[in-house]
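The complex is shown incomplete by one protein chain, all other protein chains being positioned as in the whole.
Chains: A, B and C, in written order; residue numbering restarts at 1 for each.
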Amino acid sequence: MLRGLTRAGLGDIGSNERFIELAAQYGFQSVDASAKELVDAHGVDGARALLEKHGISIGSIGLIVQWRTTEEEFRAGLSGLAAHAEAAAQLGCTACTTYILPSTDYPAAHFMALATRRLRTCAQILGAYGVRLGLEFVGPHHLRTRWANPFIWTLQETLDWIDAIGEPNVGLLFDAYHWYTNELNVDDIRALRPSQIVHVHINDAPDVPVAEVLDNERLYTGEGVIDLVGFVRGLRDIGYTGAVAQEVLLPKPPAESPEKLLERSKAGFDKVFGAAGL
Amino acid sequence: MLRGLTRAGLGDIGSNERFIELAAQYGFQSVDASAKELVDAHGVDGARALLEKHGISIGSIGLIVQWRTTEEEFRAGLSGLAAHAEAAAQLGCTACTTYILPSTDYPAAHFMALATRRLRTCAQILGAYGVRLGLEFVGPHHLRTRWANPFIWTLQETLDWIDAIGEPNVGLLFDAYHWYTNELNVDDIRALRPSQIVHVHINDAPDVPVAEVLDNERLYTGEGVIDLVGFVRGLRDIGYTGAVAQEVLLPKPPAESPEKLLERSKAGFDKVFGAAGL
Amino acid sequence: MLRGLTRAGLGDIGSNERFIELAAQYGFQSVDASAKELVDAHGVDGARALLEKHGISIGSIGLIVQWRTTEEEFRAGLSGLAAHAEAAAQLGCTACTTYILPSTDYPAAHFMALATRRLRTCAQILGAYGVRLGLEFVGPHHLRTRWANPFIWTLQETLDWIDAIGEPNVGLLFDAYHWYTNELNVDDIRALRPSQIVHVHINDAPDVPVAEVLDNERLYTGEGVIDLVGFVRGLRDIGYTGAVAQEVLLPKPPAESPEKLLERSKAGFDKVFGAAGL
Partner (left out) sequence: MLRGLTRAGLGDIGSNERFIELAAQYGFQSVDASAKELVDAHGVDGARALLEKHGISIGSIGLIVQWRTTEEEFRAGLSGLAAHAEAAAQLGCTACTTYILPSTDYPAAHFMALATRRLRTCAQILGAYGVRLGLEFVGPHHLRTRWANPFIWTLQETLDWIDAIGEPNVGLLFDAYHWYTNELNVDDIRALRPSQIVHVHINDAPDVPVAEVLDNERLYTGEGVIDLVGFVRGLRDIGYTGAVAQEVLLPKPPAESPEKLLERSKAGFDKVFGAAGL
């Protein structure tokens, strides 16, 4: 497994180039970033060279397509997706991710039908470039009633949705926070095949009742109550070898410098990965 | 368009053979019946000969698979589906139909995901035998709140679901009662392509406020307030040439004999089809 | 059915704008042209206004993706396809077309597998914008042995391939020349459903043995030996209502002016459509 980073929780870390440089400096091996931005800025060869120089791979790109609102917005975003997938493939990145809000103001069944078709189309385009689509179920209780109608938020529902989408390249973005807020355990991870996991997020939760855990009040890796050692051990046991990218959503920008935050993040990974024997 | 019958509204009409004979006697051209029962009873050649003798075709077979409950029930029904599809194909029937209840006790979004995958599998098996799957949206208001969670009941939702299922051989079972209870008009029919319609049901509704129309208190064709002349004209205008099968769901068995009910049904078709210039 | 034009056989007819203007002037109703070029030049509203002013619709756009060679070329072309589909949808065009060469230098079975996957991806992207993909089987005998290995060239093979591709929005580009060189008749057209036909080409063939008919020595509509009256009657009989676009491939640029060629084309359509009672 690769030690990975997203920008979430690192403050204003600056350009992609700075992000890559600092990630490497603090012992990380992957960053979640836009492959297309890198290719646009450096060309394919330049972007490859930049990543290689720092020993960094791209863990995942974000899905640029808006699939949660109108057909117009969906179509508009879709027209650029192939170029993002192509850039990802050119830089060796095979993961693209999006999250599922657990409730919606649209009628739930109809929205599920629309979203199934839209995400299938996204998966088909990504698949043409060898890129997989990872769907992140989102567990915090407050979001389950945040909008008018419940949608889906459990692991099993998400696996069933992946079956409904029906494309070979769709799987999970598995986030420790949502694993925790769904009150899942290590055996739930062990029941998965590694091919079902496209990407992984890591972070930690405060010591409050699980039903009160807020999505954007996350803690840094190893600083909270989630059994992260069990989490990464479970992933290792089933043979997952991809990136585990820290994502710390916060209510407001952190006060510390990016360097301090990276140091803290590194310490968290050292603690968790060390205890897990990774 | 073919004048067609289902058993609904004809009382105890007896065996398939009697149903076919009487349908022909009263000027009908198709019946909705199990092709497999006919093939099992008469062999392929015998069943073909029986239908030909009476000038009757099979309008549609019913989907034998239970897709609305557990995975176990779904799988159990699925194992027999191919044999039903094969029999339909052998007798020249290319339509298989099922209806969509407008509400459900399952969480709606998750159920939509499960049902999408299950109906896709059904469509794929049917498709191997050249049989299409028609989905019937169900309009009556009382059923929209009959179970805990709203599902789907409109034409547009059903078309969107057909897109989500994503198989070339899935379309609509278009029922006059649901067209009426959704307060659709003839232009809504004209906006369809004939290839989107797998099968058609006809019947009539009592003169009560549309929100109070009950699903199982239907009237015989031409005896109520639905604009059935517009309905069949719309279908003709877009080039639909398949069966239009009467389906009269009633609260209790009709008092009249099957022969009387067939006579009444014939009169209704004469009136509606005549006024429509068919 | 719409009287349509491609540029093939019209000499140097100039810009899209000129093509549209002249098409209208000579009584045509559609042109095969790039929707994206029109949108890029005039904006969506401007392009729509231009088409409306002349009473011209876009019959089909060409598939810009190279699916017959390497994966690299395929991927490179694919990244622009959604923008072309989006422009087509914005201008009301729902057809995109490509042709199938009847032989190939690649091993035939492997190439069929690759091409199936590639065209499916194209169809999926087009489908997201409501655009269909029409595949043109190519009949002339000399092309069946032009490259090392026979591929496919018959109507039935193409229908079977469409089934293998398996997307609801794939159908035929039906060209009178290939209908003729495959020695098909009007009943072969009548056996089709209109939903199987995405687009139609019309043109004529010289009075030589059918095995000697060359793909790029076509005649103008109504000037040769093809039973074009039967051809368009067959299409009308099954309910095809789309564009019938003239495509006259020639060994060298025609000597006459575009205006003379359009006059001649108009006369051909008048003759054929007139005799067919269209």
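Methods note: contacts are C-beta pairs under 8 Å (C-beta built on N, C-alpha and C of every residue); 3 or more make two chains touch, one makes a residue touch a chain.
Since we're looking at a predicted model, the values are computed, not measured.
Considering C:Asp105, C:Asp163 or C:Glu212, the position touching the chain not shown turns out to be C:Asp163 (whole complex). The chain that is not drawn here is touched, among residues C:Ile64, C:Leu114, C:Val210 or C:Val225, by C:Leu114.
Only one of A:Gln25, A:Thr69, A:Gln156 or A:Ser195 touches the chain withheld from this view, namely A:Ser195. On the side of subunit A, touch with the chain left out of the figure occurs at residues 166-168, 193-195, 239. Think of the hidden chain as still there; on subunit B it touches residues 75-76, 78-83, 85-86, 89, 121, 124-125, 127-129. Residues touching the missing chain, restricted to subunit C, are 104, 107-114, 116-117, 120, 149-152, 157, 160-161, 163-164, 166 (touch as defined at the top).
FYI, only the chains that are shown with their structure count from here on.
The chain with its Cα centroid farthest from the Cα centroid of subunit C is A. Chain centres here are Cα means. That of subunit B falls 37 Å from that of subunit C. Touching of two or more other chains is recorded for no residue of subunit C.
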